[in-house]
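A single protein chain has been omitted; all remaining protein chains appear in their positions.
Now for subunit A:
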Amino acid sequence: MTYAANIAMTLPELVLALGAIALMLVSAWGGDKSTRAVSIASVFVLVGAAIALVGPASSGGYAFDGLYRADAFGAFAKVLIYIASAVAIVMAPSFFARSHGDDLRPEYPVLILLSACGMGIMVSASDMLTLYVGLELQSLAAYVLASFMRRDGRSAEAGLKYFVLGALASGILLYGISLVYGFSGTTLFSGIADAYAGTKSLGLLLGLVFVFAGLAFKISAVPFHMWTPDVYEGAPTPVTAFFASAPKVAALAMAVRVAVDAMGPATDQWRQIVIFAALASIILGAVAAIGQTNIKRLLAYSSINNVGFALIGLAAGTPEGVSGVLMYLTIYVAMTLGSFLVVVQMRGDDGQPVETIDSLAGMSRTKPALAAALAIFMFSLAGIPPLFGFYAKFAVFSAAVDAGLFPLAVVGIAASVIGAYYYLRVVKTMYFDDPAPAFAPMESKVEGGLIAVAAVFVSPAGYLLIPVLGAWTMAAARALF
């Protein structure tokens, strides 16, 4: 294969990396004055990377001697990642302008671009080395973003916690990779799959367990979820929105590719781990969220809960299951970004962000449109029909039932009822409690527009998109099998 063909397949990452470096130079000379220009330009870089997905980057097959695989699965995940990254860039300026402490600096969009580049490498990796380097690129940028508000103690704490626990997770993952490499003699997914197809030695199985433990850490599945609420609460809200969407998609897509592509012949072995992680995440995410008073912590537990539901699709281990995971992620990203866009609008008279659930009281009277949007997101996250979130859960559960995992689906549905309680509590606070002081008016029309788009997407109108989305996720899932 010629060098140019390899480059053409990795074009999205190339666009992001070169764009980030160029914008870094702009911000180095332009200083803080260039923040606005760099932010706008980086959204365009993300659009450019998405356009670069058309062609060999989404259908080319293996590049760089099997290190990287350009297929429909990676392309689908990348589209979600780029959308979430762009929204995280768009919602940052008004948040940072209002809060005390540090202003937005041009490094913020640049770090998000580099993180998106790392996530693209993660979801397209077909070799353990590529996977690890991509993961580190994403994580390292995320650690810095978590503590971006340097004068805020909670932000610094979030960054430090995320860094220490993330490094631990990387260590666990790397240990698993080294075991798998030692016992299979290769880091290529295809070679690892060959090794698992033969006799599964104890070393190979131990490696599988460690790899899945590391991956569970990155997608914050129980029992490796402890860092999530603290990091989500402490990080600046736009960064939290980013963490809850793009890296989640990337890590889950990466886990799916490792499970199916590299360890497909060992499905019976990893299925037990995935089923346990899925059920534990759903139940703990639902139960622990009940006592939360901070909306960001609530959404953190909600993300743990949702990861559990997405893992049910993976546990099925079929193309339908993987397609269900992608469908779930698509709808989850819309619901989560929408919720966080509403959270960013929560600020008192002095312009300071407020994060308590109590401050939402009576929002239906003071800000009816915003309250309606948040109610739609909450109902949808709870999976109540006819909202689109119901279809997401339906897709993964039907895949699990088809794969014969009937008990798993039953327990999952029962636990989603517990989850509905705390989502509905938010709605009740907004609609039936005595009004708290009204929030300051919305400043950014773009954010209002994004909330409206997300709300329409997860409303029953989203069902119109099912034929398109279903065909697309199915094509993406078929690329793995």
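Simple rule for what comes next: contacts are C-beta pairs under 8 Å (C-beta built on N, C-alpha and C of every residue); 3 or more make two chains touch, one makes a residue touch a chain; residues count from 1.
Please note the rule applied: contacts and distances are computed from a predicted model.
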item	value
Protein that the absent chain corresponds to, by UniProt name, given "Putative, Na(+) H(+) antiporter subunit B", "3-oxoacyl-[acyl-carrier-protein] reductase", "3-oxoadipate CoA-transferase" or "NADH-quinone oxidoreductase subunit J"	"NADH-quinone oxidoreductase subunit J"
Which of A:11, A:90 or A:110 contacts the chain that the document leaves out	A:110
Residue touching the undisplayed chain, where the options are A:153, A:185 or A:351	A:185
Residue among A:195, A:357 or A:395 touching the omitted chain	A:195
Options A:17, A:334 or A:480, residue touching the unrepresented chain	A:17
Touch list for subunit A against the chain that is not drawn	6, 10, 17, 21, 24, 63-65, 67-68, 105, 107, 110-111, 114, 117-118, 121, 127, 129-130, 133-134, 136-137, 140-141, 143-144, 147-148, 150, 159, 182-188, 191, 194-195, 198, 201, 203-204
